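Each chain you see keeps its place in the complex, though not every chain is here.
Chain nomenclature is as follows: A and B, assigned in order of appearance, with residue numbering initiated at 1 for each chain independently.
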Amino acid sequence: MRTTSVGVFKIATRGPGDVSGLMGLIASRAIDPASILAILGKTEGNGGVNDFTREYAVAALCTALAPKLGLTPEEVEQRIAFVMSGGTEGVLSPHITVFTRQQLETPPAGISGKRLSIGMAQTRDFLPEELGRSAQIAETAKAVKAAMADAGITDAADVHFVQIKCPLLTSERVEEASSRGHKAVTISAYSSMAYSRGASALGVAVALGEVAADAKDEDVLRRYDLFSKVASTSSGIELMHNVVIVLGNSESSASEFEIGHAVMNDAIDAAAVIEALSSVGLGAQGLGAQGLGAQAKAGRALVNVLAKAEASPDGTVRGCRHTMLEDTDISSTRHARAAVGGLIAGLAGTGAVYVSGGAEHQGPAGGGPVAVIARLP
Amino acid sequence: MRTTSVGVFKIATRGPGDVSGLMGLIASRAIDPASILAILGKTEGNGGVNDFTREYAVAALCTALAPKLGLTPEEVEQRIAFVMSGGTEGVLSPHITVFTRQQLETPPAGISGKRLSIGMAQTRDFLPEELGRSAQIAETAKAVKAAMADAGITDAADVHFVQIKCPLLTSERVEEASSRGHKAVTISAYSSMAYSRGASALGVAVALGEVAADAKDEDVLRRYDLFSKVASTSSGIELMHNVVIVLGNSESSASEFEIGHAVMNDAIDAAAVIEALSSVGLGAQGLGAQGLGAQAKAGRALVNVLAKAEASPDGTVRGCRHTMLEDTDISSTRHARAAVGGLIAGLAGTGAVYVSGGAEHQGPAGGGPVAVIARLP
């Protein structure tokens, strides 16, 4: 029986502090603020340690939503899952994607197949020395299973995107662990982002049975043959626990949206992007009658593409040397987002797509998951 | 009668000073050093004013080729046209493309259609105050016509790519003009690169009849509706004149290569990239049997894609805001190369493509020319 309705709204922003689009949709009653479960955003910072556009965007949204929800800004931040991915390099366009969920009193008729469903859960707070290690993996796996249950999804095959927000290490956090006699996995804040993303992704892989349950400390950022095909993890300075959002399709959902995914094997895997679009009945842009356009199902519309990008750690893409990892001027995550964003935007026909950097253990080394949400007619 | 043979060799480099690939092909007699007419390279600097990888690569090539040609390094630099485009952002892979031309004593039989031809010319030295203004436009137009004649091309429709190397302004050059009572078009070295590229591109457009012959000072970087569909211009600190290389197809060529082009209307114009590939009988990667792959002509192979990229000056790509022009951390040319490079690499199946930044008056605003060279069976 279809008991929940899940909505998805993609809203362009004019800056990290711009909440006018969302407020407009609330004012026009297109969105009931009480139904907002999660907000994924692309903000225009550097995506690195000192990217304050993420926390600024969250602060602006919490302040704006607080009176609508009768809560303080701090309470809003606890209630809604905010995942801001910094970095809109190249053609990527800043925007937020708002996910809503409501219980249905009367199950609608005439809906067939599984529809978009969303579930959430979170881990306990981690100690600094647990980041990037097996404790973070195991706790994340537990949370993924809890989020699947929350989404009404029982089959791992119905999970198409697992977004995780995870912590990073700062000088203070490393110091704190050290003062208790514990050594953090790295003393570099920037490196810690990779460790935290990697361990969180392995947690997804464990939960979904993509890898064995005994992933170890030394697998993180080393065993790149271990990965999840649907994990997307972003680290941020503002929390010490993992927030897990599961997106999939469920019989229990009466949503007018559907989600599917594919896996990019490398950063130039156009075929995977086309496959992901095709998995929800969409054709790639620009291919015309000769291309996959013909396969697109009538009336379906693209809502968003959710993807992860990274510089392949072996220094090459399909046999050609890349220079992303040796560049001291631009971090490799910015390079990778720009390039993969260019490809996806070209095939999707829009730069307002969610391409996030740092795909450690998210898809194969140098590749990453790519999910597509379509609106059905 | 086919009187010339034009060769094209794409060679990966391990660094800006790496000449081993070219030296190997000379040692194995695959390339006769005396036949080298031009070398286009992608080097791994920032592509900006202080990108020394370009001059380093030229210096290394000249030093290595000198003994092979019985010339001094300085004489090599005068004899061969070196165009180094800095910036291998994202998946772009450093490489050089060597163009050779030889006179044929015996015209080969069995060749049909027009084949790849190359011609060169250069302008006089410019005064600093002429850069980015009508003098540069008019002199460039003259040189383009001379280069077409050198290539044996009479019909402008057979011209598919015009690569120009043009000067930029430095503090010293601005000062020198000022000392004679003349004001340079800008005092910023970085801005001067755009002015010089723009005026040079308008020179191509004038020569090919794409715009009226009376392009004016005030059109440069203002009238973006005036552009060439085949111009590609790169500015560098090492010269004060324009070097013009015309690539097209000619009945006089017995080359085993063919060139075609299309125009990207914006930075995510996948259709144009596919059209350019298709123009020389190639299919896009990853589209499989359902896509254009079916249209690919048997036995043809991709040699290189030559394209220009830029951040659209109106701040949007297909209606979505981009952030390239407001980014103080990464120059917009780097953003644009990364994004367009990602799209082209995805469709071409390789990151070893020549995507150059700064497409002022080269294609429509925010877009740019995209040419493809294929080897015929």
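Here is the rule we go by: a residue touches a chain if its C-beta (ideal position, glycine included) is under 8 Å from a C-beta of that chain, and two chains touch if they have at least 3 such contacts.
The structure presented is a predicted model; accordingly, all values stated were derived computationally and were not measured.
J.: Given 2 placed copies of the single sequence, give me the total number of copies for the whole complex.
T.: When the whole complex is considered, it contains 4 copies.
Going forward, only the chains that are shown with their structure count from here on.
J.: So what's the Cα centroid distance for subunit A and subunit B, whole Å?
T.: 38
J.: For subunit B, which residues count as touching subunit A in their complex?
T.: It is residues 12, 14, 44, 46, 88-95, 267-274, 284-288, 290-292, 294-295, 317-324, 329-330, 334-336, 338-343, 345-347, 349-352 of subunit B that touch subunit A.
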